[in-house]
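Below: one structure in structure tokens.
What follows is an incomplete set of chains from the complex, kept in their original frame.
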């Protein structure tokens, strides 16, 4: 850039350094997938690239336009060397200590597992070649994303290193390649960076454990209440019901509890803020962790709800159900019964299904709006409208659906087999509590206090004035 | 880059300004969520950050590496000051008028509601501190997106301000943080920028109103034709049918009408272009607005279609349906009827369902290809193939599905209760018209004219030559 350079240069080259007669030369060690993709990308962006290889004359297909040399020659020709080699093979670098002195050595390596080595690859490299300026970078990218150009999430590049100048050089290259760079500090952060690509859903662990725990609990609870009870009391084997009937009780129960657990922490946080009279005190750790996994809780709940829907829809084609319906028709005829159509029953059953469908429809909407590309396209207010207002509406529909399922069974003792309440009653506790607390928060007087606190107001305390917190 | 500079500088620092020995210092007023996130992000990108605080020694947790000073000292130390404070508290700035003179003051504030104040926050700020160069920027970002680095849609930053130099400084910082910047002009655009985060689905309003209106109309229409008619004429209460049967008539009707309304404006526009003989005249406003909300119309239609599918699939587990089926079997036996299998009926019902399923499958495909990340990955031709060709196929399947539902009822007078046509007949009008018009457009002679017009050709008119419009 810098227009001032214009007069000094040829008419078509007013662009200072970028259009410099000779483009910068970069060196890559290693001709594996990653090395080749990186080289190709660098060439496409206008760099010159030289590969360092032990066998420069037989090292397989390389991107068009790249040179190949011995490691020594390649290292000497460039100021920046990308090391695309597995850690296990770093030792060959020891023979290049003099050539690498003062050079920027970019370590892109990853390990296959966490905690295999006592120190990070990049730290080990720095110890091996103390004279080089080691920068850890690009390790979170795949050869694939390098070849195809950066896209949304894979646009982010992390780097760390001890030399600010060396890092700056790598930042410039990465920026030219179209990446956004985040500097994570000194080389001591290399371990953290090397662990990134090995992450396996860290933010899903708590919700998954919870889902698994709830599923296991309710499965055994209902197994005992339904199958074992029938076997013991009536000496009938209905174990075949495990596959569909029992599963179709467990799934909606877990789904409703997890959906309400999405909204509970928000309500708890509101009451905490009201109690403390300020938003400037940090929440306890457990609440913070809980709030951070609400999205995952909700998506798992949606998964269980979807299974519940599918399990419900196949009911009429089950052998057991067809058999039962045929039996009941036959027995009616044989006993010459005349059954009367029960309008209340029709209202109740239809409302029950309608609530379920509308709740599930909204649920799907919440899920779709959680897709990264959709939520990115929403303004903050739109996102919070969907996740909060529509979210509570979903919770209401689903809870009401469950109440309609229970209907008048809440008061009939025959449903409390072995003095235990049915599953759907247990699962109504949390959502009912959440909705009651939310109603309290929606009361105008409570709502007003909360809004004031969230805008920064603090309940006056002896040592300060109410205004300070807004400004500091 | 810029190899020429290399000789003059230290070996590892060939990078002009960016690798300058001391990194730029930026100042942030306000230590709330946004202030802290912004500071952290700036530090990660390599800036030095100083916070201005009324209580520099007790202002809560700040990002590592940031300094804290009094407002006065902080303002003096930096050239750019980010003001992360609610508008209600701008008045403390009046005491800093001298320190802020000539500085760039970045207003990131938003309001909770539209039109609360007579002037935009940034304009108010400029009036308060006339000596500073106020720039409105970053207000569309959340603290969250700042902390996590920019992603797709949240990568866009809008700014406005009266000083081009001040804006340029903010542009540079935003670009370094990884954002794309759009300059919206002078500070008079601040109001518009401050309204962005308060938007609540502006482009969904028209389609939502239409959907609501159609739903209400058809609900009452069918309520009268079905429930009220039966009550008046046959004195039977079938009000329980509202929850599922009636809803399952309203949803597909609204869905089909809205789907065809997606495609109607395109057809109308084509005829308008044919009539005018040019594509260079603007469409009337209503048509423009209509064409801009086609995506929303289609997605709402898909929502209604999904509800229709779920409502249809629960039919066999409804109490009413089971009761009716049992009744019919029992009556058959009692009256010793022998019903004959009707092959035509089987063909018709199965075709009806198959059309519905295939239509819904294509519908889903259209919906999925509307997801931002999917449509972004499609070439223009691919997108138009899906939305246009497959879209019309979807419309055809769904319309045919409805015709099969009607079958021979169109001609039987008994279906015209109280001289009103059934709902599905009403809903067939718009799609039938759209498909007829589309067929006309597909006629080779019409298609040829239209293609020529869309490539820029104009029907010769007295005052010009046919070519001009192509070049201007």
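Labels for the chains are A and B, by order of writing; each one numbers its residues from 1.
Going forward, a contact is a pair of C-beta atoms (placed from the backbone, for glycine too) under 8 Å apart; a residue touches a chain by one contact, two chains touch by 3 or more.
The model shown is predicted, which means the values in this text are computed figures rather than measured ones.
Whole-complex tally (this structure file, single sequence, 2 chains shown): 3 copies.
Keep this in mind: only the chains that are shown with their structure count from here on.
The mean-CA centres of subunit A and subunit B are about 23 angstrom from one another, to the nearest whole unit. Those residues of subunit B lying in contact with subunit A across their complex are 1-5, 10-16, 18-19, 29-32, 44-46, 53-55, 58-61, 85-86, 88-89, 92, 112, 140, 142, 149-154, 178, 196-201, 237, 239-241, 243-245, 247, 303, 306-307, 310-311, 313-314, 316-320, 322-323, 326, 329-330, 333-334, 371-374, 376.
Contact residues on subunit A toward subunit B in their complex (touch as defined above): 16-18, 20, 22, 24, 79, 102, 104, 133, 152-153, 156, 163-166, 168-169, 171-172, 176, 180-184, 280, 282, 309, 312-313, 315-316, 325, 328-329, 332-333, 339, 341-343, 345-347, 349-351, 353-354, 357-358, 360-361, 364-365, 371-374, 376-377, 379-382, 385, 455-456, 467-468, 470-472.
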